[in-house]
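Got a structure for you, written out below as structure tokens; questions coming shortly.
The complex appears here minus one protein chain, its other protein chains still in place.
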Amino acid sequence: MALNDMHTETVAGIVDRVVTRYRRDPTCMVQILREVQEACDWIPPEAIDRMQVLLGVPRTKIEGVAGFYSFFYTQPRGKYRILFSDNITDRMLGNKAMMDRLCSSLWVERGKVSEDSLVSIGKTACTGMCDQGPAMLVNNYAVAGLTATRIDEIAELIRNKVPLAEWPAEYFRIDDNIRRADILLGSDLKPGDALLAARARAPSDGLMASNMRSWREGLPTGLSGPISMLDEIKRSNLRGRGGAGFTTALKWEACRNAPLKAGLQRIVVCNADEGEPGTFKDRVLLSKYADLVFEGMTVAAYAVGATRGFIYLRGEYRYMLDHLNAVLAHRRRENLLGNNILGIPGADFDIEIHVGAGAYVCGEESALIESLEGKRGTPRNRPPFPVTNGYLDQPTIVNNVETFAAAALIALNGGEWYAGIGTKHSAGTKILSVSGDCERPGLYEYPFGVSIRQVLEDCGALDTQAVQVSGPSGICVAADEFDRIIGFEDIPTAGAFTVFNGTRDMFQVARNYVHFFQHESCGFCTPCRVGTSLLKNLMDKLHNGAGSPYDFAEIEKLNQLLQSMSHCGLGHTACNPVLDTIAKFRPAYDKRMMQQDFTPAFDLDRALAAARQMTGRDDAAAHLTTETGGEA
Amino acid sequence: MSQTFMLDGKAIPFEEGQTIIQAATKAGVFIPHLCYHPDFKPHGSCKLCTVKVNGRQTASCTMRAMAGMVVESDTEEINAERRALTQMLFVEGNHFCPSCEQSGNCQLQATAYHLGMMSPHYDHFFPNRPVDASHPEVLLDFNRCILCSLCVRASRDVDGKNVFALSGRGITTHLIVNAKSGQLGDTNFTLADKAAQVCPVGVILRKRKGFAVPIGERKYDHAPISESVTTEGR
Partner (left out) sequence: MNAPAKKLKVATTSLAGCFGCHMSFLDIDERLFTLLEYIEFDRSPLTDIKECSPDCDIGIIEGGLCNAENVHVLREFRKNCKILIAIGACAINGGLPAQRNHLPLTTILEEVYHTSPGLANGMIPNDPELPLPLDKVHPIHEVVKIDYFMPGCPPSGDAIWKVLTDLLAGREPELGHGLMHYD
């Protein structure tokens, strides 16, 4: 069905259905736009017309949100919208050749829509398939492990306009690649066990059935059940697993103790945005251990007194939405979600899934909440913090997928047990998502305190030059640091562990990361919005052979500025990859230091190309050479 | 006895709930700013008003004043950073002062003068930005937009019209207008709107009234922007 066959009423009909399903709630703007696009292949102006009428919001509100997220298109992008994952690991696995192959096979230029409006092919940031790349998204459904054969097969399917639902299921298979399991990945928790254990911890709360307040309102003077659950979390020394490492008990307690206005609720949010390039551990936790994660969220709701939960699932994991909803439905049937959980009157908690739309910045908790509220994902001014003023100004906890999974185990086995695992400063285990130059990419769960060297040995890495721990916003570790350990006291991480062997150019690694930050900057604050572009231009300048010590000094200065003036962590860490690699892999940059002195960033001869073409001249005076421009 | 905090060694009185910049302005102390306006809720995006509070940097327009705070603002280090931010804004858009209707009354320009910005330093982006002349009374020249969102806030919170909003992400962030055509002429915007008065630079311009005030008699010819703390509004 070609796009121009769609009649306005059909579009309006689609919008009516979607908006009605979302209760005409403008806070569901991101979900509404997503579903409208899934049905119409883009967001046509008529759809926006209809949304405006039904939601009663200004047109700019809809357009402003649509324009923020990478996955929303307000121009036609074809029936098949292909996005190749462009993390450094995809590059290392040859994604460029795959993309070129598909482009030439389908007669479409990279970044454009085909002449017949059938297909568009572009790039996107890391899709979380680093252990089985190169990967791509087709209409936001993941296809991993691409080969030339697979590309050819897909080109054929597209040419024959075979609906995505009829493509071989095999194409969409995503492997778990669990290489080393520990308490989380080896958990066989039966749904409900952790909740029962949490409740059992306060046997005097046998009368909890009659006190609805303990669950819903979570007052400091509430019954001891929730308090004892909170105590276990405190005892466990659990710290967030999303990268920031905030002490979980403090967050939950602050939320629990936050004043609550009449009619408002406390909210539990699971951050499943997993946008940090090289991270894919939450992908596996959600696809294989969803019950564990949901149990953890329910435990959290119990502890803070929340009735409503959200999972913010990154748009790149759209493929698992049906599965997750099925698990939620199952838990509702088993009385583990919904009203009167485990038969306790008033023990109400349910979870909705909101799907993201391609914005790394929405992994930042306040930007995530903005997105949950149907807005552009720009981080908020803090204070106040989400624990007091979060989702719709209500006390909200935002925790990582892995943190909730750990919380479930703590509810079952107690905090002391958990604190006994790992190191003195870092309790518990950490799931690492290992990828790059190694024999066995995949998930490795270790107690905190494991050395980099151990991980490299276990995953079969040889001739390792560097490891990027915790993605571009993390730290680049060189060979003389491989005895350092994973832990909050040394090298903390959200999980990404990307291995680079001796053949890799660490400058290109840094450049790939800088391009990522520039693409993902939300644009709210001056230093990051402009600074990440300036940094990208500088790295491209080095790449093009025009680099000099002058540019190094500029990078240093930009880093200072971004660190001290940025609105959020994205800006603060944007220069990290460059500075780390300059410090530890200087030769990779010296190779690029083609000039002694300041040199223009642009090619002066190429700048005359248009004039040469228009005048038909090619004599010596029609050209300019590259020259340095004075002492740096 | 009102509470005070220290700002560059001077005790500044404040009322509960006031931000640092609000209290400083009331006390006649100038902190450079672009997206802050006393009539609107703070935005916190331009970052020009960044100060150091007890050693940590933060936007003074969003940070509540607290008793005992030690704030640094007018230091060499912070002013150098503010200058760099201003330079970033200059290269991001197309800010050509000699032919700009707002020159002399422009907050971006006056702030750059105050910070001693002798050159934009960075390489210019030279973006291709549109001009919207569709409205009978008002011209929009997006070349000069610094994304301060004052027009967005004014139109939404004062005029109740929602004429302006931001779209795009990152470096492609831009102002959009509340009309299917995207043109100002198709909105209910009028010259009387608060949003028409509030632009600190030369984006929202009254038609047929350019360069009416001679050089030497414009707002910031009379006094530098640092002295505007003692005058009300703009």
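The chains carry the letters A and B, assigned in the order they are written, with residues numbered from 1 in each.
In this section, a residue touches a chain if its C-beta (ideal position, glycine included) is under 8 Å from a C-beta of that chain, and two chains touch if they have at least 3 such contacts.
Computed from a predicted model, the values in this text were never measured in an experiment.
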item	value
Given B:123, B:157 or B:186, the one touching the chain that is not displayed	B:123
Hidden-chain contact residue, picked from the options A:192, A:245, A:569 or A:600	A:600
Footprint left on chain A by the chain that the document does not show	550, 597-598, 600-602, 604, 607-617, 619, 621-624, 627, 629-632
For chain B, the residues touching the chain missing from this view	90, 94-100, 103-104, 109, 112-113, 116, 118-121, 123-124, 126-129, 215, 223-224
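As a convention for this text, only the chains that are shown with their structure count from here on.
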item	value
Chain A and chain B: spacing of chain centres that average the CA atoms, whole Å	33
Chain A to chain B touching residues, read off their complex	45, 48-49, 58-61, 63-64, 66-70, 359, 376, 381, 383, 518-527, 529-534, 537, 557, 560-561, 564-567, 601
Chain B to chain A touching residues, read off their complex	42, 44-48, 50, 57, 59, 62, 64, 81, 84-85, 88-89, 91-92, 122-123, 125, 147, 162-173, 176-180
